[in-house]
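Some notes on the structure that comes next.
Only one protein chain is missing from this complex, and each of the others stays in its spot.
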Amino acid sequence: MKRDTLLSMLHDMLLARAFEERAAQEYTKGNIAGFLHLYPGEEAVAVGVLHGAEPNDYIVSTYREHVHALVRGVPAEKVMAELFGRRDGCSGGMGGSMHLFDHERRFMGGYGIVGETYPVAIGIGYSIAMQELPEAVICFFGDGAVNQGTFHESLNMAALWKLPVLFVCENNRYQIGTEIHRHSAVTEVYKRACGYRIPSEKVNGMDVLAVHQATLSALQRIREGTGPQFLEVETYRFRGHSMSDPGSYRPNVEVQAFKDEDPVTVVLEESIPNYPTESQLDALGRDNIAHLTGHMRREGYLEMEDVAHMKDEIARLVDSAVNFALNSPEPDMQDAWQALNCNRGQEVVI
Amino acid sequence: MKRDTLLSMLHDMLLARAFEERAAQEYTKGNIAGFLHLYPGEEAVAVGVLHGAEPNDYIVSTYREHVHALVRGVPAEKVMAELFGRRDGCSGGMGGSMHLFDHERRFMGGYGIVGETYPVAIGIGYSIAMQELPEAVICFFGDGAVNQGTFHESLNMAALWKLPVLFVCENNRYQIGTEIHRHSAVTEVYKRACGYRIPSEKVNGMDVLAVHQATLSALQRIREGTGPQFLEVETYRFRGHSMSDPGSYRPNVEVQAFKDEDPVTVVLEESIPNYPTESQLDALGRDNIAHLTGHMRREGYLEMEDVAHMKDEIARLVDSAVNFALNSPEPDMQDAWQALNCNRGQEVVI
Amino acid sequence: MSEETPVWKALNLAMDAEMSDDDSVFTLGEDVGLYGGSYRVTQDLYARYGEWRVRDTPISEGSFTGLAVGAAMVGMRPVVEIMTVNFALLALDAIINMAAKIPFMSGGQFPMPLVVRMPGGVAKQLAAQHSQRLEHTLMNVPGLRIAVPATPQDAWWQLRQAIRSDEPIVFLEHELLYFSKGTLDTKLPPPPMHRATVRRPGNDLTIISYSHMAKLSLKAAERLSAEGMDIEVIDLRSLRPIDWDSCAASVEKTHHLLVVEEDCGFAGAGAEIVATLTERCFHFLDAPAQRLAGLDMPTPYNGTLETASIPTTASIADAARQMLLPGEIS
Partner (left out) sequence: MSEETPVWKALNLAMDAEMSDDDSVFTLGEDVGLYGGSYRVTQDLYARYGEWRVRDTPISEGSFTGLAVGAAMVGMRPVVEIMTVNFALLALDAIINMAAKIPFMSGGQFPMPLVVRMPGGVAKQLAAQHSQRLEHTLMNVPGLRIAVPATPQDAWWQLRQAIRSDEPIVFLEHELLYFSKGTLDTKLPPPPMHRATVRRPGNDLTIISYSHMAKLSLKAAERLSAEGMDIEVIDLRSLRPIDWDSCAASVEKTHHLLVVEEDCGFAGAGAEIVATLTERCFHFLDAPAQRLAGLDMPTPYNGTLETASIPTTASIADAARQMLLPGEIS
């Protein structure tokens, strides 16, 4: 794994964590309202998967999608402004936390009704296949979403017509307060793809590298034209389902056990053994990178300082995202009608 | 297999064939309207399965359900009267061909929207399980119905809560004009039960004995409390999807090949080798049965005369069903309001 | 120009014209391909355009309608055929929560050039589950448009306009109209897609209707003309938006309004029509506006009862007479 890749994954995971914790604070302050579903604990999924996607791939996500949007490159300020319901939000303040959209980055929306991501994804996949384009669609959903009828219907069609869709189940073992063994007859989600003959695999979602590797292979097979692929990524959310959920249905020991495997910590550890050798870095040219590694070798903890630095930067980024959001105007009714009639054009209706 | 069982299966299959062919004629004459979905070719499924059911089991069926109703014991005259839309029909003329109901015989209806039989069946199963009754539910559906979302949702719940439901897929390989390999990514329907860990089996639907045997075993396991069971029964419909379908999407050779395996013919042949021996019959006491076998042994075709006789009787039965239907009055608007408000009772609403 | 084109054929020609003009148009639904469509609307298109553009689907209404939503978001122009409106209940999440809301929720980033065609209405003894009407439900959805053509000429143009529009449009076709014939002149320019039409001018009473009931209303008006009553018949052609100006102009002229619909009366399409026109033309009305509608009852299978459960030419004529000559008929 290239150092840059590793560093940028680390960056995105730290950003994800900081952004979400800040969103929680802003919610408490009343700057954000509605339902707010946060991602801490699951960062390795979004980061591992989306770092494997190409710019012209499409992403379809759920209501728990801030981090998917951030990692996809939607600026933090536009995401935060959307959570604040402001005009400069990535959905113009009309969508909010659960409905982030970014046409330019092919971020095709967060959907609030569980199970809607499947049909949207296969529809985009259908269009790609029909035009024989070298693109793919990444479709996110949770373990609870697997029991919605659209899962079955859409996976069947995806397989039948060999659509270029990567289905990614973020299995955090809970459907709000209902644990997986109480909502699914078969709790190994990847096995449920067998009813459609879709190749599927289970991945440790606490290990960003494993997620990334599995994604790359799956996308590779998709681009070879073999049809859809399925990844079950085992993960855990540290917080309640949304800001209004105290999460008291889970024993504390369970939450702690998973926190010990925090994917952000995991990637910090991973980044040491995978750090490039000096000769590898030499090949890239000496500069602050070499300085960094030199320091690391001397002190044995440089990567921690590096991280501290990165964290500072991210804290500033998140601060400025909040400021941006606070300073962005509210949309007015004119904007709302404009959004609704965005597709009217010059058409004479009556 | 007991001779009586065999004879009564044979009787029901011949009745099924005769009833349906007569319904087709009555449709052409204008006595029946709407959609009319006929069953010729598939008799062995209804007969094999329903001869395995107990009187206190429940049956849930589709729009192609005349024969299920007949075999379940709904009098032919009440079924025919319903097809004619008359007051003495088993649904009072309100339901018609696609919506036969018989409370007394626990015939829980024919449903016209593909995929509705699953939730109805698991709901009845839920009630049985909750009360710990020794009953089961038989749920019929077609190969096309397998791709409806309710299949997935309902099978998951059935397995999760171990509901006493026998799922029976009448796989006639067509969803109207769409052949199975064009509507399902996995064409071996029984494999689709694997996503829910429901025991499943494929059965030759042209062989009534095989269907019957598989049903008995499955119901036995259900009554032992192990939860749902799944049978895929491979069959074929000789006619078009409904009276308005010429069926021109199927090659003639295909239709002929399946006709050569006509389940009614098959059961006729089966009834010879399985015929009880003379000593077995002796144990039952000699009378017209012995006469029959004696004749059979002497002539080598007695069972054919027997069949001819049975057919005559059935022809009379079907004739009288038609007469009954013709003589039954039409329901009036009062009857219709009565049906709608059947559940109002003494309740004061406003 | 043909004198004798059935509605199904006009739709078929419209599909063909749009598909040949624009590669991004495709259609999907149960048996639209090899079989040619239950009501022949997609006949021959499978052979002409191939399976990717004329796609036979599994019985998965929720997801194949949602599939079309996804495809429309990336610039395709899908035309979904839901075999009949009765199965559309399974696709309402895709239509209401997705198609109609995505353009808005995305702040206007994603147009939705989607058409969902649905044959429907009370046909011939199809019984309760196959005689569902859904006008009222769809009308209440902001972001949707609804076309209800009653003639081959309207079927032809409205379908073409719907396919070309970037907004999500539900296209309600009445099963009893497919084989009714009329003039199709493809050279005539189209009126705006949602403009209402006066099918028959008159001075004594306005009947507002749509789809199959517009046809019956016209027949009733012709009967009444022999009795000296001069009825104006308006065919709405569209249920969302409704061309209120045309309707109001008529009511202000005739001072009497009868709305005829097949939909169940309670909270049906007619409620909105009566409510708005009464609000708007209150002081012009000589008598309360009336609705003649389907009974508030699931459709009975029995043919006599089925007929009695919805307006007929005779009952429309009776209702009109009753309004103009109250008390004079039984």
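Think of it as A, B and C in the order they're written, each chain with its own count starting at 1.
Everything below uses one rule, namely that contacts are C-beta pairs under 8 Å (C-beta built on N, C-alpha and C of every residue); 3 or more make two chains touch, one makes a residue touch a chain.
Predicted, not measured: the structure shown is a model, and the values here were computed from it.
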{"item": "Touching partners, among the displayed chains, of the absent chain", "value": "A, B, C"}
{"item": "Of B:Ile122, B:Val186 or B:Val211, the residue in touch with the unshown chain", "value": "B:Ile122"}
{"item": "Given C:Ile96, C:Val148 or C:Leu218, the one touching the chain that is not displayed", "value": "C:Ile96"}
{"item": "Candidate in contact with the missing chain, chosen from B:Ala23, B:Ala44, B:Val67 or B:Met108", "value": "B:Met108"}
{"item": "From A:Ile59, A:Val79 or A:Met98, residue that would touch the chain that is not displayed", "value": "A:Met98"}
{"item": "Listed residues B:Met130, B:Ala257 or B:Ala308, member touching the removed chain", "value": "B:Met130"}
{"item": "For subunit A, residues in touch with the removed chain", "value": "33-35, 82, 85-86, 91, 93-99, 111-115, 144-145, 147-149, 175-178, 182-184, 249, 330-333, 336-337, 340"}
{"item": "Where the missing chain touches subunit C, by residue", "value": "62, 86, 89-90, 92-93, 96-97, 100-101, 104-105, 127-129, 132, 136-137, 139-143, 240, 263-264, 266-272, 274-276, 278-280, 282-283, 285, 287-291, 295-298, 300-301"}
{"item": "Where the unshown chain meets subunit B, residue by residue", "value": "58, 60, 89-95, 99, 101-103, 108-109, 111-113, 116, 118-130, 149-150, 153-154, 156-157, 160-161, 336, 338-340, 342-345, 347-350"}
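Simple rule for what comes next: only the chains that are shown with their structure count from here on.
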{"item": "Intercentroid distance (Cα basis), subunit B paired with subunit A, Å", "value": "49"}
{"item": "Subunit A-subunit C separation of Cα centroids, rounded to whole Å", "value": "42"}
{"item": "Multi-partner residues of subunit B (each touching 2 or more other chains)", "value": "147-149, 182-184"}
{"item": "Subunit C, residues touching no fewer than two other chains", "value": "57-58, 60, 62-63"}
